[in-house]
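Structure below; questions to follow.
Only a single protein chain was left out; the remaining protein chains are all shown in position.
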Amino acid sequence: MQRLQPQSLATRSTASRLGWLLALITAAIAIPAPAFAQQPEIDTGTTAWMITSTALVLLMVPGLAMFYGGLVRTRNVIGTMMHCFTAMAIVGVLWAVVGYSMTFGDSIGFVGWNSDFFMLQGIDETVRESGIPEYVFVMFQGKFAIITPALIAGAFAERVRFRGYCAFVLLWTTLVYFPLAHWIWGGGFLTGRAIDFAGGTVIHISAGVAGLVSALYLGARRGYPQTAMHPNNLVMTLMGAGLLWVGWFGFNAGSSEASGLVTAQALTVTQISAAAGALTWIAIEGVHLKKATSLGLVSGILAGLVAITPAAGDVLPYGAIVLGMLGSIFCYGAVLIKAKLGYDDTLDVFGIHGVGGIVGAIGLTFFLRPSPDRPSIGTQLWHQVEGVLVSIGYSAVVTLILIILIEKTLGFRMPPAEENAGMDHVLHGEEGYGLLNPN
Amino acid sequence: MQRLQPQSLATRSTASRLGWLLALITAAIAIPAPAFAQQPEIDTGTTAWMITSTALVLLMVPGLAMFYGGLVRTRNVIGTMMHCFTAMAIVGVLWAVVGYSMTFGDSIGFVGWNSDFFMLQGIDETVRESGIPEYVFVMFQGKFAIITPALIAGAFAERVRFRGYCAFVLLWTTLVYFPLAHWIWGGGFLTGRAIDFAGGTVIHISAGVAGLVSALYLGARRGYPQTAMHPNNLVMTLMGAGLLWVGWFGFNAGSSEASGLVTAQALTVTQISAAAGALTWIAIEGVHLKKATSLGLVSGILAGLVAITPAAGDVLPYGAIVLGMLGSIFCYGAVLIKAKLGYDDTLDVFGIHGVGGIVGAIGLTFFLRPSPDRPSIGTQLWHQVEGVLVSIGYSAVVTLILIILIEKTLGFRMPPAEENAGMDHVLHGEEGYGLLNPN
Amino acid sequence: MQRLQPQSLATRSTASRLGWLLALITAAIAIPAPAFAQQPEIDTGTTAWMITSTALVLLMVPGLAMFYGGLVRTRNVIGTMMHCFTAMAIVGVLWAVVGYSMTFGDSIGFVGWNSDFFMLQGIDETVRESGIPEYVFVMFQGKFAIITPALIAGAFAERVRFRGYCAFVLLWTTLVYFPLAHWIWGGGFLTGRAIDFAGGTVIHISAGVAGLVSALYLGARRGYPQTAMHPNNLVMTLMGAGLLWVGWFGFNAGSSEASGLVTAQALTVTQISAAAGALTWIAIEGVHLKKATSLGLVSGILAGLVAITPAAGDVLPYGAIVLGMLGSIFCYGAVLIKAKLGYDDTLDVFGIHGVGGIVGAIGLTFFLRPSPDRPSIGTQLWHQVEGVLVSIGYSAVVTLILIILIEKTLGFRMPPAEENAGMDHVLHGEEGYGLLNPN
Amino acid sequence: MKMIVAIIQPEKLEDVRKALIDAEIFRLTISRASGHGKPVDESLYRGQVFKPNLQPKMRIEIALNDHFVEPAIQAILEAARKSDGAIGDGKIFVMPMEDCIRIRTGERGGEAI
Amino acid sequence: MKMIVAIIQPEKLEDVRKALIDAEIFRLTISRASGHGKPVDESLYRGQVFKPNLQPKMRIEIALNDHFVEPAIQAILEAARKSDGAIGDGKIFVMPMEDCIRIRTGERGGEAI
Partner (left out) sequence: MKMIVAIIQPEKLEDVRKALIDAEIFRLTISRASGHGKPVDESLYRGQVFKPNLQPKMRIEIALNDHFVEPAIQAILEAARKSDGAIGDGKIFVMPMEDCIRIRTGERGGEAI
């Protein structure tokens, strides 16, 4: 119930205010108000913020496309951006058809199911406890389901077939994301144990691990690491990072499912942790390399944002500073180690999202806002570790099976000649920057 | 009154809640509450969402500039983006001075007029039924007036003079958009007949048809279709498409003029239709061309978004899937036919907005949310067709007159040598990408 | 108290409605309601809009990075964008640690201080009068502190060291921005005298003057003005301008700290002034140069936005048109004069923000919404001039001291060879557009 | 065999290409370049007129057998010149070439052009 | 001394570079160019297939002492050819060169290559 706590907390004021008024009035003048008993009233303010959050999280998809797209080689820029946009198309439909039902339906063991949620046909006028139409919650959550596979795509950027990728998105979302989200948020066996405010475990760790596994299985890009592979457009990567930061406000503050105190708390620590992460990364670089890079700065932003994600509703500002710093320190280390180990997680999905997510999910235990009904620090730590391990284990195993399956049937990895020619030309018949040639 | 229905529907809960409370209280303790009779209370939540919507629709202007700008040749990128930004400047002022009055003023036949609305001087503290300050409604609607002529610009991209374009925007908005919007939304003779939730008829069909007419009259770009004219920056087109999708949430969900159920319904079907449109387009391409393109994916997004626009408040999710699919199928066909017919609607304004708008406006009849006070399906279909035909006929005729007028006086089409040299150099004395030359 | 007026004004309706209801009920049935006395209730609608505003103002940071980044030479694009992003990192942390306390703490003379605000440790559950959690106000105001030093960076673009810049941001924000904001908004000696709705004085004038002083002290770029220094990416500048316009809605309308009438008024005049500024600038260019440029159009947008910023809550639409026009006229003149005088305020920080801010701060006196408790026009004019002079004087003196200090210790200006090689290569070891080279 | 390098105005590229095709010269290589010559072109930046030091040009490279050289030059001359000949119209350079190899087949010499 | 200019498919750039290094040719200059030849490549735009007039190519420039010319040509030939030789594979041009100067040291001639 972790996921649901903040909402009830935050909407208490509104709900209780109205409820109290009603109680009073009803008591005083004894007129029955049957309509009010059936369904919560809509809170226009909460609804406004949650729709806005939904739009902000959607903004992360082009943001991520720009962030990732700028980092690959010129010949793969379209293909890489397509990965993000395609996730939006496939999961956009999938979520409405079965995803919401599998994630937030009544638990039927492995996943959830609720026939009212199939095709969203039974919730046309449903209002949630928090005062928002259920549709809004569906759309907000749907954006998370979209962004998660899009994140993974960074790990095997520049070397996979489009067909294979489409199949991967479809299967991975259905078989990894929906169950995991169900277990932790939707009423499954981890709900109410591990704190995962906005998806550190469900989204970042699971995506990071899936990225690592696929990068290992599919192998490095041709020529890696001998040939230096320069970002084609760091400028676009910076723009994308900017949009990601903005969108993350929706991601984290929207996860309160409210427009109140918890929302504000999540907003605040998100901002602070991102800034602290950015500062830390360029400080490390300043010492280590004698130069601060822009890619470092934005990597630090991401590390900070990822680390605070599971914690956003539950830590205080000083905790956000520490988590942001730790996020950057560990992610910096992870990226260096990758270079040592020599595997090719192209855009450091594991190094940033996996590691940052783990740092956040476990680290948050030590910075929790004091609260009477918290379990002991030891218990909480165990719950956190449990959540992390389940996410790592489940994501790793199923991802591996899926990748092997797709590689053996449809084909996932591009053949060498095609990889050399680039995804844009071979897979999409397009060119990212026509401006490079007279036209 | 179609336009006004959703709002009253959506704000019913809030309005009725307060009304009911007041009624009770008043009845019980018999204190008069005269202040409440004068002007509706502000609903901060609805206001929050409507302002946000306004910002989101504004975001569509740079989004469109990027989308269009990326698709033309390098020499015209600035000129094409200028078309969008100039519409923002001209109509931004025009709307405040006379536009709102002509559209939403009391019907004086052809258009509306209300001297209080002239220069917005009499609505400084007015609050609408829906609980939002009238200013917010003015601004939200103003963004629609801005985006419509900007859409048209895609049809004659790469070949018109700036002076002529400025005159066109001014005249077209005044003589086509304001009357049409008045007829369908503002109290004119079509209000309450055709369903046009967020502007399928008023915006997309009228712009699409205007685009078609001007492309036909002004003629093809030099060298079209023999010379292939490559997009200069597909990467930017993808970014723009991302912003358009995000902005469209404001466009459609904001058209509910509420922050409640209808808003959520509009949001949901918008998201689903866009995803379905995208999927459909790349599926067709996969079959037809054996490759899925990124331009196809984003064209599908747009087709889905356009098709759902008139329907957003009135269809169910499964209808959104079907409309998104139909949008893509018909638009794909329209674009192919254009190539056959050989006219040069440069960025397929008619092919996407015109055709998508017609598919949506007519198609929605078959997917309407059941409701007791709907007319029969036949009647509704007739109303829809009527709206579409009026929009097509009126826009076509007046656009043609305007284009001819401008071409004969100020000059609209660029002379051949200038067209070859490109708009950026000739009209604006600028260059889009200084980075191409050592600087 | 100027800053606080709009909020109380705008939330009056909500507050009074509830208060009135409560009073009635309490009177009627005589049940004490002690909980309501302690802390204002959260208004979910206002909170929703203020969080959204915060996100919109944050969007201005990448927007500014794009705007500025596109205008410099290719070799400095990363370094210039880094200036904006680094401000976000440094001030993001600084504000949470001491900034909010120094700005909005109880006045202790020169600045404010409140130990509860240090590290934001004592406001975890505080709700402000306006019905928003204090955290939200903190974050909203923090974005202003971030954007101000980022604006200045345009004046010395293309020629400063990163170390020096980091020190400058840290010191300038602490020693110029926090005190100034405290004096005008936070309870200091100018609070309640000069009208500065959203930061014309505090932000734009102080940044513009700081830019001028540093440009003069640091000297022109090598080769200026003989060598023409072309924008590397006007296309990106246009995108950035689009995001700035959208973000400015948060900047101005959010400064109402409400979601009501004042918010709507600020939104409306912001939109109108931006459009009027844009139109005016291209009209002047059309007459003066016979061509309208895209850089002119977006400069006009900015001039209009800057000019309306101090006035946004207090002028009527016709005033917005006039202020937008004046903004563009004066800024156009200022930019021309700069060229005559020959100093190198690279991106016209003084010409646009300084001059536009002064035009707005003084000009607004003549377009104020009539109101009974306004001082006479003469008195108000004096207050405005006073505010402007304090801002100019204080910013100029302290900036000069800081620049000299940094130049003599860490070094601020890049040495000639490094300047030639470009910031991207020398300071950051990166390249903005890898796509220019085969990769 | 000769190698012709022509520097032309970008806006004349299409005309030149057509003219060359009419002269039965089908193969060429184009790249963007920047010219530094007599500055006459104008560029605008916030209310000021600049004469940029470097102006965008197209660089065309054509390898030709000897008897195609004059037709090529004529074709370019006619197509690339502004109505009345303007500064910035460009230059044609003719250089000797010793060999030419077609990668596809390995053919060499005049055959391979 | 000769100047070799090779126009190749962009996707072959890495292979060609490796082949040249194997032939002990370490220094070269590369730039983007656009080729106009027999159009065979395809490009897609909203449901339509285009044969673009201009196709992206890489232009490699190598200054060589005479006895390196043949090895260089062979290296390029082998590395740049698609499995079975396809239109668009490119060309190699060989031009005479009279002098070469290394800026760093001022050395001239064969030494400086």
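By written order: A, B, C, D and E. Residues from 1 in each chain.
The rule is short, and it goes like this: a residue touches a chain if its C-beta (ideal position, glycine included) is under 8 Å from a C-beta of that chain, and two chains touch if they have at least 3 such contacts.
None of these values were measured; they are calculated from a predicted model.
From the list A:E158, A:E285 or A:E431, pick the residue that touches the absent chain.
Touches the omitted chain: A:E285.
Using the touch rule from the top, list residues of chain C that touch the missing partner.
75, 223, 227, 417, 420-422, 425, 428-431, 436-439
Contacts of chain A with the missing chain: which residues?
227-228, 230-231, 284-285, 288-289, 291, 293, 295-296, 299, 332, 335-336, 339, 348, 351
Touching the hidden chain in the full complex, which residues of chain B are there? Just list them.
Touching the missing chain: residues 437-438.
We adopt the following convention: only the chains that are shown with their structure count from here on.
In terms of touching chains, how many steps apart are chain B and chain D, taking the shortest path?
The fewest touching-chain steps linking chain B to chain D number 1.
Starting from the mean Cα coordinates of chain A and chain B, work out the distance between those two points in Å.
31
Need the CA-centroid distance for the pair chain D / chain E, whole Å please.
19
If I count partner chains per residue in chain C, which residues reach a count of at least 2?
Counting only residues that touch two or more other chains, chain C contributes 21, 25, 28, 43-46, 48-49, 52, 77, 230-231, 233, 239, 259, 289, 291, 293, 295, 432-433, 436-438.
At which residue positions does chain E touch at least two other chains?
Within chain E, the residues that touch at least two other chains are 10, 31-32, 34, 43-44, 53-54.
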